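First the structure, in the form of structure tokens, and then the observations on it.
Each chain you see keeps its place in the complex, though not every chain is here.
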Amino acid sequence: MTEATASPGSTVLGRGLGRALPILTVLLAIIAIWYLAAIWMNATWVRDQAVRADTVLTTGDLIRQTLTLERPVLPAPHQVAAGLWEGIAGQKITSKRSLVWHGWVTLSATLAGFAIGTAAGVLLAVGIVHNRAMDQSVMPWAVASQTVPILAIAPMVIVVFASMGVTGLLPKAMIAAWLSFFPVLVGMVKGLRTPDAMQLDLMHSWNASRVQQFWRLRLPSSLPYLFASLKVAIAAALVGTIVGELPAGATSGLGARLLSGSYYGQTVQIWAALFAAAILAAVLVMLIGALERLTLRRMGLAR
Amino acid sequence: MSALPVIAVWIGAIGLNTWLSRFDSRATRLAVALIFGATILILWEMAVRIYAVPPVILPAPSQIGASFAANTAILWSDFVQTIVKGALTGWLIGAGAAIATAIAIDRSPFLQRGLLPIGNFVAALPIVGIAPILVMWFGFDWQSKAAVVVVMVFFPILVNMVAGLAATEPMQRDLMATWAAPYGASLWKLRLPAAMPFLFNGLKITTTLALIGAIVAEFFGSPTKGMGFRISTAVGRLDLPLVWAEILVAAIAGSLFYGIVALIEKKVTFWHPSQRPQRG
Amino acid sequence: MTVIQARDVSLTFQTADGPVHALKDVSLTIERGDFVSFIGPSGCGKTTFLRAIAALETPTAGKLEVADMTPDQARRQRAYGYVFQAPGLYPWRTIAGNISLPLEIMGFARADRLQRIARVLDLVDLAGFGGKYPWQLSGGMQQRASIARALAFDADILLMDEPFGALDEIVRDRLNEALLDLWKKTGKTIGFVTHSIPEAVYLSTKIVVMSPRPGRITRVIDSPLPRDRPLEIRDTPEFIALAQQVRDGLREGHSYD
Amino acid sequence: QELTLQLKWVTQAQFAGYYVAKDKGFYEEEGLDVTILPGGPDIAPTQVLAGGGADVIVEWMPAALAAREKGLPLVNIAQPFKASGMMLTCLKESGITDPKTDFKGKTLGVWFSGNEYPFLSWMSQLGLSTEGGPDGVTVLKQGFNVDPLLQKQAACISTMTYNEYGQVLDAGIAPEDLVTFKYEDQGVATLEDGLYVLESTLEDDAKVTDLVKFVRASMKGWKYAEENPEEAAQIVLDNDETGAQTLDHQVRMVTEIGKLTAGSDGTLDEADYQRTVDTLMAGGSDPVISKAPEGAFNHIITDRAFD
């Protein structure tokens, strides 16, 4: 009952802390569990090595060694952090070992795919809302399209595009677009259909044309839904790009970095690339969130 | 010139569908969707033949169909391995864990505020990165595929379930308070039923995720069966019709899986406005 | 002069549970400058009738004429303004923006729009609130804004479907007074749906009592009250008698819902 | 003249010859502009070739012959690799010493995607089922790295002498703790890393001329790499865009690769070819190729390149 009431005297700082404190707590708990897991999962290897080398381990040795392995089963958090730091700040950003460089390669394809996917999703949604034949034909197959394991056939997609002369950023972007158009389509169809009967009747009573109806009623009403979908779509586009990068000659991008880490058993590199990708996703989602707040506030839809 | 028949079929199908869609009955709706799908297949077949696309690039639907018919035994065992053992088990475990977690943290807004942002972050981890790690941890058989699926579906379901548990109207909660309902009663009789539409939203989204996760995880190590295994080895052997037959299985299984969950949703949330037969 | 003319209008909805006879053989004549209230229990077809006049529904039988045209022609000529029970303002537009919307759609020039907005805001006593967003206003103010919107393009006919249903009694009294005032000033023809007997009696020159299943008109009562009606008129014996007459009409066609 | 080469695997010293030829300007000297496309686990070079994405590919012969039977007319135009580098690497603690008796009931890691054929014929020669069970072996589709051995998920895994074996050592397991079975020693070796083109390419005289130049320059690159392992490793490293390789590993790889290319001037040895075909045809119930291929190799290019 009192959830909505802010306690008196709460400052901006206090509120920020109130938001950060739970996250920090959970984060600390996760890191603690992570350390324990790292010790536990790496212990077998350390023990085996000790047996192979005929040495006896104290518990202290065991723990120290499990947290400093070069090829750990599970790297310790500080190892991943070091790997991330090394990848982001320890290199010139033009270096091939720089996560910033690889991140940029991934980002550019992600954005291209996101743009294509969003455009396709919006256009299809407009068609579906305005054309009954399209509604009945496209919608069921749009659902089916997402059950195609695109990730599994990404290599073939790349080859097919290459055979049509399309190479470089675009094939990756197409895979990203395939994954991101669906949430946009669903959200946008829902959004364009939100105006209730009364609002549509009002438009009708003013003898508004379909175009007027679209620009002045349907589109503005759909924006909250669109933004919610865009957040899902951009994360999906990132995943699509990374997957598309694996077979695209596996040369650059976070996906290539992930896989090459995997070929050479460089666990720390995998985890660093993984976190870089997740951070990138989080940043992108946050950016869209900010754009959403800005737009909706200007439209008076967010209070 | 050679594009003429393609265009003719295309326009014909559009015309037919536009006409059919006007009736808007159950049967015509189905027919429209089927005609659309069939048109795409026909166009595909025509394009492959007219432009003589090599089968190692894109096989024709007829070749895929033939391969499907010739390899039913393989397809079935792959289906069992990947979808039944990997995807389904993982999905059930992940969903169960997510629901249990949602209920567990339901009483603690503190935990919710802490866990959900981190959950969103984890959900953004690309599976291609997680899969090799989980294969390393859980072995190469279906257990590791199930683990990948658990990781993929856990947070979307958790987020939906937490939102669902919070989705009761204040008036409904106040009513419970006026009856001095204990926590258990208001959870069981109010919040869980009210959460169902949200839960099913999460369950539906994750059906396709589960399939994709199980298939892709097989690229990182698997026994000698499974859909991901078959796809990657068949590409190596240039047996593209078999690859597409597997994709077909995945698409059918995915649509069925989605359809079944949607059907259960209809039964469970019959009362929700979106499920009720339209009045008037 | 007859503005709205219904002859044996019937309207049947085909639903999953069979046909619903929302209107059955409804005949009614409304003259220019009339203030006509429609009253009746839920489901008796008040809304349906008003919507049919506005060409938002099409009668399945009978003849309906609005300003000597079919309702749809009248709609295209923008012959009427329509006010719904809920204000239905667009949250992303200011009050002025909301009033401007139909004007934009109808292609009024910018200067003309501004002038009209100012005039109707004044008319509904909302001058100075044009720049506010709907959610910054109380329910009563929102409803007045939505009336202003329907007035802005100066249609001769104003159709209102329970415009004050959601407001409290005091606010309602004020708005009733304001509406009467507006009607006297502009001489518009008004069709008004309500559930409240005092409201119907207080406002109307003609009260149409309807009854459901099938929806039909059971009584048309012409009001003997003068056009000038202070709120206190509601305590006069004429008023009470008229109200009783309406109540009796209602009882006749009413069964426990 | 422009030419695109599709590699079988990621940028590494396995392909040192081509990178050296490009970096040292050997291609340029021949008037060629060669683009080298790295491969990866999910790339089937044969498919890329069929799709027109490349003019020449580096491929293993089993996969190439299999594709040929599938109707893609691949032709071997040169064979820089004389010997096979494939082997099974087992942990000594698994107790495997003799393939004939000890594989039963064990789990073995195998690469698929067209690389499984030699393994399958080996098993069929040993009379072992690959469907698991006490009398057969359990086959695990090995991923891209040596983890299954380190995690003891498999008793043995497939390794290349020049790459994965080194990774096992790098991981900290001493050679004494390992047992290896080279395919060469088991008599089931098949030819690896040959250069293949489509038959139609050979009908075009201009293309043939280019290919002659290409093979000549490539072999020059290989010989240079054999003689200058350090420099070759550095060149490979410079060309690796993922930035995941280390110099030490690449130097070792160049050295090991040198042992495989040593016996070849680029010309395919028909005896090696026949041995490969025999091995593949012996593939038990499900042989890779059902009949001896014809015209699967061609000496035109190498003859013109080296006379």
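Order of writing sets the chain letters: A, B, C and D. Residues in each chain are counted from 1.
The rule we apply is simple: a residue touches a chain if its C-beta (ideal position, glycine included) is under 8 Å from a C-beta of that chain, and two chains touch if they have at least 3 such contacts.
Keep in mind the model is a prediction, meaning the values are calculated, not measured.
Chain composition of the whole assembly in this file works out to A x1, B x1, C x2, D x1.
We adopt the following convention: only the chains that are shown with their structure count from here on.
Comparing the CA-atom centres of all chains against that of chain C, the greatest distance is found for D.
More C-beta pairs touch across the A-B interface than across any other pair of chains.
If each chain is reduced to the centroid of its CA atoms, chain A and chain C end up 52 Å from each other. Centre to centre, using the average C-alpha position, chain B and chain C are separated by 50 Å. Rounded to a whole number, the gap between the C-alpha centres of chain C and chain D is 84 angstrom.
Multi-chain contact residues of chain B (touching two or more other chains): 57, 132, 136, 219-220, 232, 235. Across the assembly, chain C contributes no residue in contact with two or more other chains.
Against chain D, the residues of chain A that register as touching in their complex are 45, 49, 52, 71, 73, 95-98, 154-156, 159-160, 162-163, 167, 246-247, 249-252, 256-257, 259-266, 269. Residues 41-42, 44, 46-47, 50-51, 63, 66-67, 70-72, 112-116, 130, 138-145, 147-148, 151, 153 of chain D are the ones touching chain B in the complex.
Only residues 54-57, 132, 135-136, 139-140, 218-224, 229, 232-233, 235-239 of chain B touch chain D when the two sit together in their complex.
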